[in-house]
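Removed: one protein chain of the complex. Kept in place: all other protein chains.
By written order: A and B. Residues from 1 in each chain.
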Amino acid sequence: MSSNQKQATLNRALFAQRSFDSSRITVLSTLIHRFEEAGDFEVFISRTNRTPLRLLITVVDGDAPYQHNLDLSSLQNPKERDCCRDGANLRLHVGGVLGFFTSQGVSTFQVRIVRLGSKEKQVFLNHAEQIPAGDFFTVTPLRPGIYRVSDPLNKAEMALKVVMPPLPEEGKVEKGAKTKGERTASTYRPDQPVLVSVGKKGFDRREVSLLSGQTLVFQVQSAARLRVDLEKEDEAVTAPPKKRPDKPARTTKQT
Amino acid sequence: MPFTDHSDLFGAVHEDSINRLVRHIMRQRPSLFNYATPFFHNNLEMFCAKFEVDDKVLKAKNPLFTEQEPLPILGAPLPIGLNFCLQLSEAAIDFHPGNVFGLPPELGSLTAQRFALHLKGCMGMDCPTKEIINELLPHIERFLVSRQQLAAGETKEQVAGTFTHYTPPMAAVDNRDRERQRTIPLPTRQLICFCLELYAVGYFEWGTVPGSQQVWLKPRLDGLEIVDIEPRDMENAIECYLTTVLKLGILPRLIIPLEKMVLDISKEFQKMGLTLGRTVQLEPSAVPADVPNNPAVEDDQIKAFFKLTVTGGA
Partner (left out) sequence: MADLTVAVSESAFQRLFVVLRDSIRWEAQDSTSFGPFTAGYHVKGHLEGGSVDFRSDNSVLIDELDVRWDQFQFTLGLDIPEICVGGGCINMPWPIPDICLPRWCVFSANPDVSISPDLAAFVAQELSVAGRPVVRYYDASVPPPLIDPCGLLRDMLVNASVIDPFPDHNQWHIHLNPDFIDLDLFDFADIVGNLIENALTAAVTALLPGGWVRNLILAIIGGIADFIRWLLDIPDEIDEWLSDLFNISFGLGDLLIQLVGEFFGACVPLLRVDDPLEVLAKEISTSVLLSGAPVELVPVTVPVRNLSVRVDDVEMVVQADVGG
């Protein structure tokens, strides 16, 4: 008997992430900005100690997608001598959103969006300072345990409990119970996000519970600066078996 | 009774098939059986024995006979000769019991395990007419005198040389070989034909050869008869000579060692890409241990018996 396998590197950064901060984009967190007006926008993406990358976004009230998700780790690094090397130009429908995330690595990113065309540069987003109302910030904590969620701008706090999904019992597949091509009902799928809003009155709930790998989405109703910190690690916390969630209706393209 | 009662492989050929095969070869390859001067290309009807030719031979324009130089006229100072033809018109074999042809009384009846051979050959030769000879003779004489080639020795008289007015037909002289001297045939009007029939009786036997370690299959001649040649002593002399030639000159060359009759089946499979782990051979069944006669000449057939031997390996 012999076996072999193709080398596939484990994305270790995912499992090392203990805290999230809306002022920096790291793995497992996403900043989502919503463009409510048509126009041309400049997006500057700064990576630690590197020249920022510049993107042009054209928001139109016409034929354009409603969402782009930008994987910041895959965007090309600008050369040192260039001030702001042009990246790709994107088109977006009015009301559409631009998501910023990094799929791997330990780098952190910051994003600044300004509007072009007006005499005065109008800064729409500088999340290093705060996330404007109408935007979203997401975290996908993997390490099980108790997290503290805080927003100093709105003076809000909330507890986040992350538990391990139920482990399937190996070797206990019932013969004859399985239909061809269909996975068993016990399979856990982490693509069911939980939405929490944050405003001047704080978070809309006091406590949230997630399965490891599930995403918590903060809908920012009043400018906020969010932090999520692991306070108590607990690998033993495991959720009871749960019925397999339905498959999501649609997926989006990640740029 | 099964064919393989005393052997692993049995093969038999009937005399009729051999005789039919010979007739097919005669029809399709007539040049093997008919020999004649080029004169016969335009005078096929003058062959002594008429012969059939397959259509494909005619379509392919194959020669119907093998060309021969004219029969030279010995002593003639010029290269002149006579047209002739030589044909093997019949050939047949008869395995015991004899029923294909009758043997002459001198050979008696065909006994067990014997085969008989019948050959009929015909020859036709031109005989120049008196007129042609009379016409040529003065020219020959004048030529000899002019060249001082007389038996009486040289003459004092000088005679100018001359050529005959006879010009051979173009077919007799190949343009490409004009420089090579060909024998010029005399004009032919008729042939004198005669045929001879030869009968021979033979058999096969296994035996040793001094100095050899193996057994050999040997064809042997029992008797030979040429029919109706006169005088009797000349017939006897010719028959004796032919018998001696066959027995000492030809048949000893036809003996076959056992090793030549062994088919190595392993090698045959190897040619097909399969290597056998053992040596498999087909070899003639032994006489008399396995079968009384091998080959056996009986039932109007020649029969061969083989045994399969497997040696070596596991």
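FYI, a contact is a pair of C-beta atoms (placed from the backbone, for glycine too) under 8 Å apart; a residue touches a chain by one contact, two chains touch by 3 or more.
It should be emphasised that the depicted structure is a prediction, and the values quoted were computed from it without experimental measurement.
Although it is not drawn here, the omitted chain touches the following shown chains in the complete assembly: A, B.
Residue B:G11 is the one among B:G11, B:P97 or B:G161 that touches the chain not shown. Within the complete assembly, B:T66 is the residue of B:T66, B:N99, B:Q190 or B:Q214 that touches the hidden chain. Per the touch definition above, the residue from A:P52, A:P165 or A:G202 contacting the chain not shown is A:P165. Subunit A meets the missing chain through residues 1-6, 8-11, 14-15, 27-28, 30, 32, 34, 66-67, 69, 71, 95-97, 99, 101, 103-104, 136, 138, 140, 142-144, 164-171, 173, 175-176, 178, 180-184, 186-193, 195, 212-215, 217, 235, 248-252, 254. Mapped onto subunit B, the footprint of the missing chain covers residues 2-4, 7-14, 16-17, 20-21, 23-25, 28-29, 31, 38, 54, 56-57, 60, 62-63, 66-69, 174, 176-177, 182, 265, 269, 274-278, 280, 299-301, 308, 310, 313-314.
Here, only the chains that are shown with their structure count from here on.
If you average the Cα atoms of subunit A and of subunit B, the two centres end up 105 Å apart.
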